[in-house]
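Note that one protein chain of the assembly has been removed; the remaining protein chains are unaltered in position.
A and B label the chains in the order they appear, each numbered from 1.
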Amino acid sequence: MRPRAGMLLALVLLLAGCTSGAVPARPDGDSAATSAGTAVPAQAAPAGRPANPEVILATTTSTQDSGLLDVLVPMFERGSGYQVKPIAVGTGQALALGARGEADVVLVHAPEAEQEWMAADNGTARLLVMHNDFVLVGPPDDPAGVRGAASAEAGFARIAQARAPFISRGDDSGTHKQEQAIWQAAGLDPRGEGWYQETGQGMGATLNVADEKRAYTLTDRGTYLARQSGLQLEIVLEGAKALLNVYHVMPVNPAKFPGVNAAGGQAFADFMVAPATQEIIGQFGADRYGQPLFFPDAGKREDEVGS
Amino acid sequence: MLSRVLRGLRAPPTSLAPRAAPLANLDQAQRAVGHDQQQPGRHNVAGRPAAQDGAQHAAPLHHAALLDLRDVVVRRGDRTILDVPALAVWPREVLVVVGANGAGKSTLLQVMALLLAPDMGEVRFRGEVVDARRDPVAVRRRMAVVFQEPLLFDTSVFENVASGLRLRGVARAAVRARVETWLDRLGIAALAGRAARTLSAGEARRASLARALVLEPELLLLDEPFSALDYPTRQALLAELPPLLASARTTAVLVTHDPIEAQAFATRAMALQAGRVVAAGAVRDVLVAAGLAPPL
Partner (left out) sequence: MDVLLGAVVQAVRLLLSGDREVLRVTALSLQVSLTATALSLLVGVPLGTWLALARFPGRRLFLGLVNTGMGMPPVVAGLLITVLLWRSGPLGQLRLLYTPTAIVIAQFVIAAPEVTGLTVAAMQQLNPRLRLQILALGATRWQLLGLLVRETRLPLLAAVMAGFGAVISEVGASMMVGGNIPGQTRVLTTATVLETSKGNFDLALALGLLLLALIYVVNLTLTWVQQRERPL
């Protein structure tokens, strides 16, 4: 028994010894667990390895889920020599991480929260990157008659009036905040109403729930397009100003948090607004969905977006 | 007669029971060393010095003693469970400790085996002080203990008997040879490959004895080794064990409450009551004094 147990222990320790410190290589190219890939253009020669190569990027789950980062991050790493750790959490948590100096750069899409964040001196800059839009989806027969509404607020008002089932993410995410802003603009408060339900989950799961219950929900176009084939839901309202989802990238302020990788954070921000990157962004998703998921906006003023 | 009983604590026996004949020469040798000493101290159960030479010596070290307890006291809470001012174990003797349940016999054995540190007093092995608290592995390896239960390990009989040798790092070939020898002597050679779990009480007892004897210890301590056995098994072992001990020239301390065991084995006896020695000397005398045997 002794030698056998000893061998088993040795095997365990050997396997164990192969970890800790040894970081598996980054994924490149397509694989089943990542989503769409676009053609990657030729790269400039990679820069020398920077002094502090680790960059912690705090972003949102929907940004991660769209698959855009799976294309952009490897590009950035190859070109700059930095190694990015994308931490995909809820918008609130992403901003909180930045506000603690636990992240080097933040990429989110919640303008009001971002402005508060910048006002607290947490970032060195707030750069407009891109936008995608939300769409209101619902059952094909559109029981609340949302189709044809003049604005997002009007569409929501019709749903409230018809007491049609509406599913919300309810998780303080960018999508959720956008949805709440529209309710507020429409002068409505649906919380507590029987027809209004919250899932507390991500966009994909929320879409499934809405599909099951033949309800309305607010979703970003990218997730909807990705899941479209499996859903009965259809777009009932799109293009309205209030449905635009604007992304900003904000390097964290090293004066406030000395531990952050200021150079790395800035490098990533610069990368996101660089023309070559913006072009990639503009093409992302086109070959898979027939239309791009994102619209590059670097350099524009915020009120110019979407016009 | 009373004086003989009272004298026997520290001195080795001046008269030997006939059945312990092989040890007669030993007694002569020890007398020559001048063992008859009076013990200073509280309760001088050692009594008057021996009559032989009439001299009274102070009580220095007794180099010849294998094990030497001085002023040993063991307390549990506020109860004193063992109080032995002086006790010696001489080479090649078989000392039997008798007493009722709860008299402190097992405690005494554990102190001797360096498994229990007394609250007061000291223990010497071959003249050197040993402290049970300091993990005296080297000295423990010169002894062997057999407890009331066989306490075998969950492995084969062979591995059980070999365990003490393996702990000492004995070479494989030597282990095999010695284990096989002692399995044979205890009559359980056929059980070598059996799982220890499956043995009968008698077989397990033989295995635990083999495990101790294979170590060829300088001192063998036995705590009521036969109490759980049936009559025929006990009789068989009582007949087999003394010659084995004698031929190996092992010193032994045997704890028992059975007078037959005491008389089969021992060259000297001691009776414990409530943690104190109340009688010591020739086996028969002590048994009578302790009420375990009828007077002659």
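The criterion applied here is as follows: a residue touches a chain if its C-beta (ideal position, glycine included) is under 8 Å from a C-beta of that chain, and two chains touch if they have at least 3 such contacts.
As the structure is a prediction and not an experimental result, all values here were calculated from the model.
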| item | value |
| --- | --- |
| Contact residue for the chain not shown (choose from B:Ser156, B:Thr250 or B:Thr267) | B:Ser156 |
| Touching the absent chain when the full complex is considered, from A:Ala88, A:Ala125 or A:Val305 | A:Ala88 |
| Contact partner of the left-out chain, one of B:Ala65, B:Val89, B:Val123 or B:Val145 | B:Val145 |
| Contact footprint on chain B, counting only the chain that is left out | 110, 113, 115, 135, 137, 140-141, 143-145, 147, 149, 151, 153-156, 163-164, 167-168, 193-195, 198, 211, 215, 221 |
| Contacts of chain A with the absent chain, listed as residue ranges | 1, 4-5, 8-9, 12-13, 15-27, 31-34, 54, 56, 61, 65, 70, 85-88, 100-102, 201-205, 207-208, 223, 227, 230, 257, 259-260 |
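The working rule: only the chains that are shown with their structure count from here on.
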| item | value |
| --- | --- |
| Separation of mean Cα positions, chain B and chain A [Å, integer] | 81 |
